[in-house]
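With one protein chain removed, the remaining protein chains of the complex are shown where they sit.
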Amino acid sequence: MSVVDVGVSREGLAALLNQVRKRTESLAGPLSAEDQTVQSMPDCSPTKWHRAHTTWFFETFVLGTYVDDYRPVDERFNYLFNSYYVAAGPRYSRHERGNLTRPGCDEIGRYRSQIDQRLETLLERCSESDFAEIANLVILGLNHEEQHQELLLADAKHMLSFGLGDTAYHKQPKPAAGVASPMSWVDYDGGLVEVGYSGDSFHFDNEFPRHQTFLQPYQLADRLVTVGEWLDFVEDGGYRRPEMWLSDGWVQRERRGWEMPLYWSKNDAGDYQVHSMYGTTPLEESEPVAHISFYEADAFASWAGKRLPTEAEWEHAAAAEFRAVRGNFMESGVFHPTSASQSAEKAKQLDSDGLSQQFGDCWEWTASPYRPYPGYRIPDGAIGEYNGKFMINTMVLKGGCAFTPEKHIRSTYRNFYHPHTRWHLSGLRLAN
Amino acid sequence: MSVVDVGVSREGLAALLNQVRKRTESLAGPLSAEDQTVQSMPDCSPTKWHRAHTTWFFETFVLGTYVDDYRPVDERFNYLFNSYYVAAGPRYSRHERGNLTRPGCDEIGRYRSQIDQRLETLLERCSESDFAEIANLVILGLNHEEQHQELLLADAKHMLSFGLGDTAYHKQPKPAAGVASPMSWVDYDGGLVEVGYSGDSFHFDNEFPRHQTFLQPYQLADRLVTVGEWLDFVEDGGYRRPEMWLSDGWVQRERRGWEMPLYWSKNDAGDYQVHSMYGTTPLEESEPVAHISFYEADAFASWAGKRLPTEAEWEHAAAAEFRAVRGNFMESGVFHPTSASQSAEKAKQLDSDGLSQQFGDCWEWTASPYRPYPGYRIPDGAIGEYNGKFMINTMVLKGGCAFTPEKHIRSTYRNFYHPHTRWHLSGLRLAN
Amino acid sequence: MSVVDVGVSREGLAALLNQVRKRTESLAGPLSAEDQTVQSMPDCSPTKWHRAHTTWFFETFVLGTYVDDYRPVDERFNYLFNSYYVAAGPRYSRHERGNLTRPGCDEIGRYRSQIDQRLETLLERCSESDFAEIANLVILGLNHEEQHQELLLADAKHMLSFGLGDTAYHKQPKPAAGVASPMSWVDYDGGLVEVGYSGDSFHFDNEFPRHQTFLQPYQLADRLVTVGEWLDFVEDGGYRRPEMWLSDGWVQRERRGWEMPLYWSKNDAGDYQVHSMYGTTPLEESEPVAHISFYEADAFASWAGKRLPTEAEWEHAAAAEFRAVRGNFMESGVFHPTSASQSAEKAKQLDSDGLSQQFGDCWEWTASPYRPYPGYRIPDGAIGEYNGKFMINTMVLKGGCAFTPEKHIRSTYRNFYHPHTRWHLSGLRLAN
Partner (left out) sequence: MSVVDVGVSREGLAALLNQVRKRTESLAGPLSAEDQTVQSMPDCSPTKWHRAHTTWFFETFVLGTYVDDYRPVDERFNYLFNSYYVAAGPRYSRHERGNLTRPGCDEIGRYRSQIDQRLETLLERCSESDFAEIANLVILGLNHEEQHQELLLADAKHMLSFGLGDTAYHKQPKPAAGVASPMSWVDYDGGLVEVGYSGDSFHFDNEFPRHQTFLQPYQLADRLVTVGEWLDFVEDGGYRRPEMWLSDGWVQRERRGWEMPLYWSKNDAGDYQVHSMYGTTPLEESEPVAHISFYEADAFASWAGKRLPTEAEWEHAAAAEFRAVRGNFMESGVFHPTSASQSAEKAKQLDSDGLSQQFGDCWEWTASPYRPYPGYRIPDGAIGEYNGKFMINTMVLKGGCAFTPEKHIRSTYRNFYHPHTRWHLSGLRLAN
């Protein structure tokens, strides 16, 4: 978040802004006013809140800073749409976001338009010296909005799961699944390697500083664990055998009554089915398993006699020169993890080491707690609350998922969740 | 709920049905799709749920019984819109009603229209012998819907209270308040009196059987306790002195942090304000205090050196021959308790005993636990779950409020709530 | 608690004091220091706390008031051993009584002796004018201690139920059970009757004032419901059929997983067994069922097509001139409800109306919420906290139990518990 030369023109930035902001509205498009209002659990936020909060971010940190005598669109919004930026003032209680019916969807749409216009004007008129700073903040705001695009989809999927019958986001039916070949292993030598961000493009503070770390030789599975493999785990008593679980994980399993991944259920005939953006459909064994907690991923690895990769192991593999950040991302419009064969096709690469699905499809749980890199310092100000304060009790996930914008992701990108959470599009890859 | 001769023609019943059903839609009118979706706490339900549930009631208990081979409008609705009728089958979890975004408001509007048409057809075409039974059930359904009209308003008021600034149900400003004269006492001789319903019009099972009970001589205050009197209680440490509170009440006060009635707050300048259907406005001292729990009412009475009336004392006074069930009810369109002078005007009577506000304005907490009358038996079937199973841990309230339809109320009418609840429009009258 | 002429001499009072105080120590006798320390749930208190608290009551309200410049035995004890008398100052948190290991049992024994000696001295030396007041307070203190004797036994039974195998209070084995004849009904005319205390002996404020009330004709079962009858209820799905339960009761049943009365269990062979003061033994079908909540009692009555008696119905029957307060009380040393034949023998009366077990054995749940009698006023001062503040959400129980001192009980005596509680020795008698 330091001021770097983002190497973008005023026009280029305005176009980028336009593109990202419009995509948010387009993602919200299939959701009714009723759909956009509900907060189905405290971790989630209503669609219309995501739309307003991302707008507030630009208004507060860009317009509020760089427009003289700035008059906000609505003075209440700073209270209503601040998420957790303590330094930006008091804010509406997070778990009551779903009680906030006004402003409604239409008014939030107008709020978005007004801020977009003001940003456009600012980008046209600001001084050269301001532009560098503003461009940095706008790019931060766009990356922030991309994160909320993913959350908007994950939260909508959760909200729709409470319905009966009429639970699809997409209007079209679910496409046919592809194929997953038997799992095989890819070898890595390890040694003294470097991880963390080193370039001069946008990156989050938590990816920094790049540093050396030492790896033992290791192996990674060539693809994500599939639904079929998970079914074997379930049928083999995976959710009934505490000896394969971490102690805290077993406590959660019992408290929450987990018997299978989130969104799986059995119908009256005893057949497994799954809720997705396409409504409720039968399980597809070749697809990657998704919506599992870290505890479940760890128990599965234990059951399989394997383990989860560490973040450094994963990142070292992902940094291979021949590997592009391509895969089944938001841009595909599928919003669902696809079978390895289809993912490889989307990635337009059969990676020379044989590893598939490393980017897109499902966030991959790693064995690594989310902690600061050596020499990391929390940035000053409200933006310093972005990452550092969450570096405890959370585990790192890598690679992005079918809800993530493709260009949002890097091999050094660090996502993180508490180990009991499951509503994000998370899966796993085994290591050895 | 036994089959009585309701003395109504087919046309008369159809007109009544039309009137009540239209009023529900009219009450929902000022609420947006977003407003209608939210469940702001487990005791409340979304507006659109009230609209659908009252419709389900007619569909299940009338159409489902009296139409041959009845095909429901949507098979899912029996699950989604059953409230607590165990005998009518499994139902959607009460506290998750606010997660149900689909069907949306428009679809529920169509559901209402379809059921209204089907009911109209049934009323036209049913046999004479069926009509008597159907008429009884339809009248039960209308009384049921009237109760939900009141709940719709109380729940909407609660939902709107989470907003900021834009929290009014009414578009017009709050009318000016009236006057409350100093409180005086009305004397009653007591003795062996009768309470409970005895006529042959509609009444609920819980009002029956009419029976004798013995009363000591007693006095009732001539009007409801006012906001001004409650302010004295607050300022005198009413919420800080456990010796005036019931033990369970004090526990609730501490756990919930009560310092004043629900919807009261202090603004930054230290002035009291109150949320109502007119948004946030200053307190009006002459208005009846409202949105208090039984515990607070009891503590206030204790502070005043008085007590709450028993249900029998209240009902005996209300049964005076000269007293009509008139007052500040839903039909006034005010949706707010008014000062005694205004209420008397609405009642179009200065009762000859000087008692005002006995009907309308605020439900009056009594000192009486809600228990069955001697000889009461729970009716068979789903409709038997209407009242009897709630006859524990709840206290009786009498007289209706500014959210209640006027013709819904009788002197024998028994409302009931748990003693800690406050979101209904409850107030108090002192006894001695 | 008003100062009445208790008609007792100094020597008589000293002897009474000695007798009651010694009995407490004797009840604690079979319990080890470990047994006496534990608080097995928040409603219970450790044995040694009961021993200290009853002593504190005399020290605070008698010695502290009537001894000039009174110096307490230990200044900390006023904080540690106050129960809930807000007016007597701050007190140790109730639910942490079980964390208080010091003072130990021996020190509490010394505390008791010291206070006994001081009371003895005061009774010898106080002025005549003080004596009347002191005698009233001492008698209150003795009644208070008698209540704690019962609690001590009930709490010990609960505490011992957590053990394995070695869970008996008594050293001797359980005596053989007697016989319960088939239930029959006793008729009462009802009419305008009087209830409440009217004499000039000791009584609690809640029994006052005596007043008129009107009763419909009614019937009472001639004995308590038996274990055998309860087994029929269990086997007939009594704990699986919500339609027989009050709504709040069903919620409790589900939350607490009730499938049978407290202390019942099934062993590995599928046979019912029960924990009592004699350890774990098979069920005896002729004994009264015990340790049931009001909710279970009400559901049983509903299943049987009957109801529970109201307090007034029960008291009117108990006030029959020929009926003495005799039965299976604490003095029998059995500490367990006995079969109706044995209870009748203990009562040394076959009551001329055929009603047995009305006093002793089990407290009988009534259908009556615990509320103040007409004209009841809470007494001033700390002693005013004894009863009045609990008059909400609780139900009245009548008649005493096998843990209660016999002379502690009157027909007007009002015991009360929240409807979900079960650790007291409660049973039920049906009414019709």
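So that you can tell them apart, the chains are marked A, B and C in the order they are listed, and the count of residues begins at 1 in each.
By our rule, a residue touches a chain if its C-beta (ideal position, glycine included) is under 8 Å from a C-beta of that chain, and two chains touch if they have at least 3 such contacts.
Worth saying up front: this structure is predicted, and the values here are computed from it rather than measured.
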Shown chains touched by the missing chain? A, C
Of C:G98, C:G190 or C:G228, which one is in contact with the hidden chain? C:G98
Residue, one of A:S32, A:N143, A:T213 or A:T338, that touches the chain absent here: A:T213
Which residue, C:G165, C:P182 or C:G270, contacts the hidden chain when the whole complex is considered? C:G165
Residues on chain C facing the left-out chain by the touch rule are 32-38, 40, 48, 76, 79-80, 92, 96, 98-105, 159-160, 162-167
Please output the residues of chain A touching the missing chain, sorted low to high. 84, 86-87, 192, 211-214, 216, 242-243, 245-250, 294-295, 298, 302, 367-369, 371-372, 374-375, 378, 384-385, 389-393, 419
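We adopt the following convention: only the chains that are shown with their structure count from here on.
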Report the chain whose CA-based centre is farthest from the CA-based centre of chain A. C
Express in whole angstrom the distance between the two chain centres, defined as the mean CA positions of chain A and chain B. 46
Junction residues of chain A - those touching two or more other chains: none
